[in-house]
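Just one protein chain is left out here, and the rest sit where they should.
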Amino acid sequence: MLDIFRRRRMWRRQRELKGSYDVVIIGGGSHGLATAYYLQREHGIRDVAVLEQRYIGSGAAGRNTTILRSNYKTLEGARFYDASVKLYEGLSQELDFNLLFSQCGHLTLAHSDRAMFVMANRAEVNRLSGIDSRVIYPEEIKRLAPAMRVDNPHATYPIVGALYHPPGGIIRHDAVVWGLARGADRGGVEIHQNTEVTGLERTNGRVTRVRTNRGTVNAGQVLNCTAGWSTLISDMAGVPLPITTHILQACVTEPMKPLLDVVVVSSQMHVYISQTDRGEFLMGAEIEPWTTYRMQGTLNFLQEVSRHTLELFPQLERARLLRSWAGLCDLSPDYSPILGKTEVENFHVSAGWGTYGFKAAPIVGKTLAELVATGRTPELIAPFAVERFYEDKLVSELAAAAVSH
Amino acid sequence: MSFLLACPNCGVREVSDFGYGGEISSRPGAGADFRQLNAYNYFRRNVAGVQREWWFHRSGCRAWFIAERDTRTNRVMFTALPKDVPPGGDSGPAEGPEPKRLAVS
Amino acid sequence: MSRLPEHPGERIDRQKVIRFSFDGKTVEGFEGDTVGSALYAAGRRTFSRSFKYHRRRGLMCCSGQCPNCIVAVDGAPGARACTEPLREGMRVEHLNARPGLEFDAMRATDLVGGPFTPPGFYYKTFIRPRRLWPLYEKVLRHAAGLGRLPRQQPERMWRTEYRRRHADVLVVGGGVAGLEAARAASRLGADVVLAEEGPELGGRRLVDEAGEGIAALAQDLRAGGVEVLTRASALGYFDGIVPVWQGDTLHQVRARRHVFATGGIEQPLLFAGNDLPGVMLSDGARRLASLYSVKPGSRAVVVTTSDRGLHAALALHEVGVEIAAVADLRQLSGAPAQDLGERGIRVLPRHTVVEARGGKAVAQAVLAPVGGEEADERPLDCDLLVVSGGSAPATSLLLQAGARTAYDAARGGFALSELPDGVQAAGEVAGAGEPDSVAPSGELAGLEAAHAVGLGDERSGARVPELREALAVARAGRPAVAVPPPASGARRGKCFACLCEDVTSKDIAYSVKEGYDSIELCKRYTTVTMGPCQGRMCQLPSIALMAQETSQSLADVGTTTARPPWRSVPMGVLAGRPIDPAKRSAIHGRHRDLGANVKWAGDWRRPYDYGDPQAEALAVHHGAGLIDVSTLGKLLVRGAEAGAFLDRVYPNRFSDLRPRRIRYGVVSSDAGRILDDGTICRLDQETFYVTTTSSGAGAIEEWFSWWLADSDLEVRLTDLTQGVGAVNLAGPRAREIISAVTDVDCSNEAFPYLDARQGRLAGVRCLILRIGFVGEVGYEIHFPAAYGEHVWDALLEAGRPYGIRPFGLEPQRILRLQKLHVLVGQDTDSESTPFGAAMPWIVKLDKDGDFIGRSALEHYARETPATSLVGFTMSDGHVPSEGAVVVDERGTPAGQVTSSRYSPVLGRVIGMAWVPSALARDGVSITISDEGQKLTAELRTRPFYDPDGEVLRS
Partner (left out) sequence: MSLEFLTLDAPAVARSPMERQARAAGARFEVRDGWNVAVDYGAPEREREICRTAAGWADVSHLAKLELQGDHGLAGVTRRGGAWWCPVSDRRALVLGARGSMPGPDETEPEARVHVVEVTSNFAALTLIGPLAREVVARFCALDLRPQATPVGSLRPGSVARQPGMVLREGEHRFMLLFGWAIGEYMWTVVQDAATHLGGGPVGQSALEGADA
């Protein structure tokens, strides 16, 4: 609290790159910074450089819709994201930086029997993994989201029920980035912004040097923690990834007085809605089906997201949409991440997160740091190795629906 | 409603008129091993640059065709029915950035 | 009242008094007024309270650019009072003050605020104890937010719609440049649309000369066929589409060329108290006076960085405003300064304003020499402080279109440096805002746009270099503009860099010192430029402040990304009409007549039941049932190589299927996963009739045509899904019923199981397939959809003596479950293979040649799947949820229930589930976890009803 009266730099001024680092992390987003943070904190590894091509949090970390949850469909996914939410719960105190994590609860609406099937299945897998998640019905939905139009006889998509996940919620995404960056910086990690990786040099099956627009550095281990560019970086190391890159968009309204206290998601209507602490309604929709690296939004998105939001919240019809943005999203074939070791010995990845990356930041940081420090893949992330695609052993979150924030 | 594509049968339409079929890849023959098969099934080149890809005119004539597009700009170089596609283009070198010109005044 | 005497050019009609309410009190204005001008004329200075500090805010720009006069109109927050036209009876309310606008309890945040609420305040507070955060958060949430919406609203009440407009040229901006561009393009024959944000055309000409000459120009345009839209805001640029919001309509303009003549945005100055009501931009004060005949103040101080402010001083003086002094940040003084001097008005060169003082509104302005000492300050009493900090080109739409800007020191702002293809810029936004260049710049842009779409002639071609020359001459003669220091008087109080979010110059300095030293980080941390004005008022000042704090040039600081929409827009406008597509069978009307319980099934509306699913299921066993299966996908696969093609896209064989025979098929992906299933009937040597699942129809058509697209196979595909209706007649009396209405011999000998026949049924030509999805003797009848009701009626009529009942999807699900027929998409998912789904017989690996999925299926044929699909029955009558989880002995999820129903004919609960393959044997007990309850089920591998298919074949 007293910190507010002390003006202190969050992180040190940028310096020149050194000639070599024990660990080079490519990507100054939530994953790269979390990994750097846990490397110094849990393993005392401080000779770490985080290379960010623009400014920290400029990619997916600063563009997502800030939703956290762990009610995944697969056992592997549920366990993994549960560990992440648990870390997030203590992160404000640990970083001494309020990340504004609001565990306001997360509702995934079901509009059909088939959707109820999926909800029941997720609820049960979650319950068996110790995750608070259950199927609820319209009466309870109305209590949780009194402003939402729940039982409308003329609804195109009647609300049959919902998967309710009380620990889910929203967090301030930029604060996560800044808090982790400060923590990593104070532990000795170097954060280099405006530092773009232009090439990776391989010798004897290892990545030995990292070329950047600010010079070349030697690296003991290299981590690819990028989103949107993950295949481009991995290609530099000669590691193919089963990923395609798409845009995902979001938008906010002008700030309103509080109306909605939970996160509402409808996969059938392709929309997810929350109201931020500042009062803005924050909405997202589905990924554009075509691949692209061009971060430009579409009019279609604004139209569809508005139409679907108004179906649930007709009173927002005169609320003004203020700003929209697009980010890049790396999709894997089974909607589960690609995490951990690759065929190149000292090159590890955190990639292919689709729309789930931000939710996983702390646990990715913790597990990747452990992998880097010990050379062993932590059990929690073993199912997510890239090798699974060559073996056709998918961890499919697909039936979790088209969009599922 | 983003960029435009020209269906070889119907003409220019909004991209939302079409279904995307992904980059063109070659299917392994019968002798391929399981690993090669899965590389075909799951791995994509995902190039940042010019690629050839499948599109389906879902809202119109319902024909598949091939487009060559720069994934960095979404500029479409050409579209053609498979039988009319010119040779080459497979993972060729990426083009330079879009030409720019000076503003008026 | 502070109305000026009537003068030509005023937009109000003094004969027409309009009454409306502000915060419940009745206010009068005139027809032609805006809410802002009427309230101001009535003496109101404070319109709303600010976002964070709850400071008083009122009119400032009078053109809808700044956030200061945002109010709620008829319950809808977000309206800009200064542009909102006055309507009789409208209800206007302030935002963000409680209990009232004049006494606002949250004002305390301003009084004690400042040092206590630096940027990032929330990130640094309320961290411990963790359990108290939800409580703090609740308080914070209620303090935030501006507008208030109804708690509940049953329906959308506002009719909005889309309109698609194609054009050769879209001109955005109806100032002189835009009008000239539109006229030039349209004279060459272009189909032109012009969109102007304001209520009338003219742009800055409305301020300078009350719109002189504009009417004639506009008349010209309309006569030339230009579609002129006013009160029409261009919201963004989306790869050639520009959405234009006009009232209840969202025009989606797809033009081949775009001319952006979006002008410039007059910039405020940063000084202590620069947000006080009564601090007004120069154009704003002039607009009030010239268009609405409202006297903006009685005694004004004017502070400017350009001639714009000097002209304003002259104009205000003209209408009787006393000018206490004019401060010009520049040294040089030209003609307007002389004019002022001649009128006895003091012009102070190299002076600026360091503070505005006052309680409810400006009462005093403190002027001081630029960079001077406190001793040189001059406090001047005034009730109006007119400021003009220069103009920032409104480049947002251009940037969205791919243009680039670069810092132009001579102009003190970011000017266009590169334009993308297909786009022109004209007028002030292109740096040609002066009277001698604005018209030529517009005309040039119009000509170039027309030329680019293939119009024009020799004369128009020759005009282009002339215009370029004229512009170059005009540009050469233009004086450089002084760049104002970013802030003055910050130590005296808050200088607002961002009025939307209450970000002060100190906040920006503070955040830079904390390390948020790039413009993007600073933006996110302080939220500067993220408010409703979209950076119009704060982008340039915040960049200047950043530059000062980081000792960089403005060019090095750079700009933030331009994001749509350029003007905040009601979601209702974006949403368009709330009508959603639905597919309905040709018999749907009959289902409605019968009171069916209709639900979604994929993109179809289908009867789930007709009131009593159990009875409907029993009717199928005891007499007959009739179900509408028109939703099935139906593909015609024709050609000499149709059989070879099906052999390629299915794992099982079809080339050997005899004409008039039917075979079940499963479509597999190249990874060996089940995509869809259905029946394939060979009509003749070259013709197959393929059905797919209801939800898979479109996808399978695409899948098949994809495999055909680059193959040389002589095969033609026709999708008949919507053109052909289908019903399934099933039950022990089905044969008698169908025989009564068809000329086809339906005896078991003449028409055995899995055969197909064509003939007439109730006069209609039909294709009859003998298949049995529901387990009883059944006929699936296909016919032209236009006869749907006729065929349906005829069968129900013929079946009446036999107790026929229509049945829906729900009873069908019970019936097929009794037969353990797999429902693709219900019992299978994206990972299911035919082997796991207990259909190994569907894969013919002994088939010659390649087929889709062959390699993968060969692999999986050798492996035991982890889980397998089997039937089960419950001993205790509990119906487990579909989706309930099968657990292993350690309680770990190991499978799932995919279907479960009570079967009335069997008198027990049955289902299907994925279980570990090792357990998938008859009689094995498994544990199901359902909402935490542990249930026991017993596995069955054979159908529950008619396991050997004797009924079916009888």
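A few remarks follow.
In order of appearance the chains are A, B and C, and numbering begins at 1 in each one.
FYI, a residue touches a chain if its C-beta (ideal position, glycine included) is under 8 Å from a C-beta of that chain, and two chains touch if they have at least 3 such contacts.
Keep in mind it's a predicted model, so treat the numbers as computed, not measured.
Put simply, the hidden chain is in touch with B, C once you look at the whole complex. Of the listed residues C:L767, C:L796 or C:I852, the one in contact with the hidden chain in the full complex is C:L767. Interface note: of C:D13, C:D556, C:D684 or C:D850, the residue touching the hidden chain in the full complex is C:D684.
Among C:R11, C:H54, C:R187 or C:R254, only C:R254 touches the chain left out of the display. From the options C:R491, C:R716 or C:R800, the residue with contact to the unseen chain in the full assembly is C:R716.
Only one of C:R98, C:H142, C:R577 or C:R942 touches the absent chain when the whole complex is considered: C:R577. Considering the complete assembly, subunit C touches the hidden chain via residues 159, 161-166, 191, 252, 254, 577, 579-586, 588-589, 604, 630, 636, 638, 659-660, 683-684, 687, 716, 718-724, 756, 758, 760, 762-767, 782-790. Within subunit B, the residues in touch with the undisplayed chain are 1, 9-11, 13-14, 16-17, 57-63.
Definition applied: only the chains that are shown with their structure count from here on.
Across the two candidate interfaces, A-C and B-C, the one carrying more C-beta contacts is A-C. Centres computed as Cα averages put subunit A at a distance of 29 Å from subunit B.
Multi-chain contact residues of subunit B (touching two or more other chains) are listed as 1-2, 19, 34, 38, 41-42, 74. The residues of subunit A that reach two or more other chains are 296, 298-299, 303, 392, listed in rising order.
Residues 229, 231-232, 240-245, 288-294, 296, 298-300, 303, 333, 389-392 of subunit A touch subunit B in their complex. On the side of subunit B, the complex with subunit C involves touching residues 1-4, 14, 19, 21, 27-30, 32, 34, 37-38, 40-42, 54, 56, 58, 62-65, 74, 82-83, 98-105.
Partner subunit B is touched in their complex by these residues of subunit C: 238-241, 252, 402-404, 415-421, 424-426, 430-432, 437, 441, 444-445, 448, 471, 475, 669-671, 698, 701-702, 705-706, 709-710, 719, 850, 854-856, 859.
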